[in-house]
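What follows is a single structure, and I will ask about it in a moment.
One protein chain is absent from this view; the other protein chains keep their places.
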Amino acid sequence: MPGSIYGNLFRVTTWGESHGKAVGAVVDGCPAGIPLEEKDIQAFLDRRRPGQSRYTTKRAESDAVEILSGVFEGRTTGTPISLVVRNEDQRSRDYSEIASYYRPGHADYGFDAKYGFRDYRGGGRSSGRETIGRVAAGAVAMKLLSALGIQVNAYAEEIAGIRCETVDLSLCGENPFYMPDLKAAERVQAAAEAAMAQKDSVGGVVACLVRHMPPGVGEPVFDKLDACLGKALFSIGAVKGVEIGDG
Amino acid sequence: MPGSIYGNLFRVTTWGESHGKAVGAVVDGCPAGIPLEEKDIQAFLDRRRPGQSRYTTKRAESDAVEILSGVFEGRTTGTPISLVVRNEDQRSRDYSEIASYYRPGHADYGFDAKYGFRDYRGGGRSSGRETIGRVAAGAVAMKLLSALGIQVNAYAEEIAGIRCETVDLSLCGENPFYMPDLKAAERVQAAAEAAMAQKDSVGGVVACLVRHMPPGVGEPVFDKLDACLGKALFSIGAVKGVEIGDG
Amino acid sequence: MPGSIYGNLFRVTTWGESHGKAVGAVVDGCPAGIPLEEKDIQAFLDRRRPGQSRYTTKRAESDAVEILSGVFEGRTTGTPISLVVRNEDQRSRDYSEIASYYRPGHADYGFDAKYGFRDYRGGGRSSGRETIGRVAAGAVAMKLLSALGIQVNAYAEEIAGIRCETVDLSLCGENPFYMPDLKAAERVQAAAEAAMAQKDSVGGVVACLVRHMPPGVGEPVFDKLDACLGKALFSIGAVKGVEIGDG
Partner (left out) sequence: MPGSIYGNLFRVTTWGESHGKAVGAVVDGCPAGIPLEEKDIQAFLDRRRPGQSRYTTKRAESDAVEILSGVFEGRTTGTPISLVVRNEDQRSRDYSEIASYYRPGHADYGFDAKYGFRDYRGGGRSSGRETIGRVAAGAVAMKLLSALGIQVNAYAEEIAGIRCETVDLSLCGENPFYMPDLKAAERVQAAAEAAMAQKDSVGGVVACLVRHMPPGVGEPVFDKLDACLGKALFSIGAVKGVEIGDG
């Protein structure tokens, strides 16, 4: 059974390869009447966009989203919302080298074993670029949650073993690591530079705070809220651990 | 629970309104390695396209499909296949009259009752134009079925009470009613002209023949093949009766 | 993907073979607070029970239902309702003859082709006895529909080509064919006797009337109410045609 669809009442389908023509998402189940414009979605895509600092993947694209359906006169209609982002960085490369081996830490081997086929153009579907569809759909979800009075905020709590000691969400935008503690961010910057000098990378911990959540959301027994969140989080490529509450 | 997704192993999501920017489909679950090009899909969309005779809806659009993902070097990759058809006929009209009443035989009232909202631009999601996504996805399914040796053919068996007496599938393309019996088609033409003169329309019966179907397809007890076909057929707006086998 | 589950918000799982220990159903998604007792379900099972006239399958069992979960102090709790009916008629027989061939008009060949395995004890899962789970779950649905003010009535409209000319639902219980027209029922009785004398059987048409249905039920585009009803009806073994409205 294919796995590009998440959710039941609010259903997200993502599609697209890192070096295909476009990536995107279809959101089915968003209620009618929610205000939604392309700029609501673009704001999140801009935050996601790589190439904004020297600490992330290099790839220069505008990642401009287009809403193809589901919105009429600035409001959702209750029908599927189709979101498309064209890939610009499809320049032809010499893939012959990368095509000849499996990259460690990537899904190359798994895809080949499963499909007898490998899209060697930079990871294809297992590329981080697939998350564009998730971010775009997530932006729609944020509009809906906001209409319900629910607040969701995430930030980098720890990077390279360096943990925030204070949390001031307004500071996240002021450092390239989206940390709510500028002192911690400075120490992370030094650690990241040191790792990069050794052609290494560093891991971290993301915290997510949800406020004004009503009781009774989620379904006993297999679709508890914790379980659904856990599934969604573990479906992000690099996530290897999830803790709920005090964990 | 939203309803724009059909199927489990081969999953089709359609999206798009008749007067929005585009309509389309995402096919998730097509196996890797199936030959697929835009022209395979275009052939079916061309057959569906209205405005080809005076007996169908008037609407002049090229309905050109673009494959945005899931195909690499002329073959499917096993990942979601995103298909988009831009709407060209979005010319601004005076909708003020149509917006003021519910059209009989349409879903206008149902949509308004359900969503508290109505997309009065020609039916929106309940327009026959939604079937573009189905036809495009169906064209992918035909490639897959063909690779499995299964043949599917449909034709108009009866229109306006006039029934085919012979079945020669090669004749379907030679008359505007897609009937396999030219004499019946001639009589239908006269009946259609008469109905049109009275600003009326006529109904009909479509027959679908499936050949070389292997045994054991479908799942007991609720997902029997008959049941899944029945659901798919009844989901087409104008279908009001389905018979399986001798019915 | 297995097929013993139907529905989304109100989900029915049926299980059990005709000659196993028991048959039953689990209903997940029934709202809390609906009055429900075993006798509510038993009434429908009693009506379904074979062996009540000479015109149906011979099998003498009480088909007594037991509610194992989901009801507390006479009301549903919102949790899964587990319903069990023990099979009594499991007497050992000589199956050696039936095991050696596929019965025409049954699923014997299909099951063998699919599973490489055949439960030759009277059809196993494809037996009409599987409908006990459906009837029990349907009785729960009737309580819920009734609480919503929706009325559902079904009756035999035509048997052996003989059609009811009048409809008085109160007469259904007064003839062995559940027909609302006693004159038609008398003619059917003669036709049935004649067919039985020739070791033949007769088919028919069941009509189902739904009253006080609110607008907006069902989901565009694949899960329209017509489509969901069509699927459910075609999943019943002997159903070969379905018409909605005037068909």
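Per-chain numbering from 1; labels A, B and C assigned in written order.
Simple rule for what comes next: contacts are C-beta pairs under 8 Å (C-beta built on N, C-alpha and C of every residue); 3 or more make two chains touch, one makes a residue touch a chain.
Everything quoted here is computed from the prediction, not taken from an experiment.
For the options C:9, C:60 or C:147, the residue in contact with the chain missing from this view is C:9.
Among the residues B:1, B:191, B:206 or B:225, only B:1 touches the chain that is left out of the figure.
Take chain C: the residues that touch the chain left off the picture are 1-5, 8-11, 13-17, 20-24, 26, 28-29, 31-33, 66-70, 72, 75, 77-82, 84, 114-117, 119, 121, 124-125. For chain B, the list of residues touching the undisplayed chain reads 1, 8, 79, 220. Not every partner is drawn; the one left out touches chain A at residues 1-6, 8-9, 14, 107, 109-111, 113-115, 125-126, 130, 214-216, 218-224, 226-235, 239-247.
One rule holds for everything that comes next: only the chains that are shown with their structure count from here on.
For the pair chain A and chain C, the distance between C-alpha centroids works out to 47 Å. Per-chain CA centroids place chain B at a distance of 32 Å from chain C. Mean C-alpha position of chain A lies 35 Å from that of chain B.
Among the residues of chain A, those touching two or more other chains are numbered 1, 8, 79.
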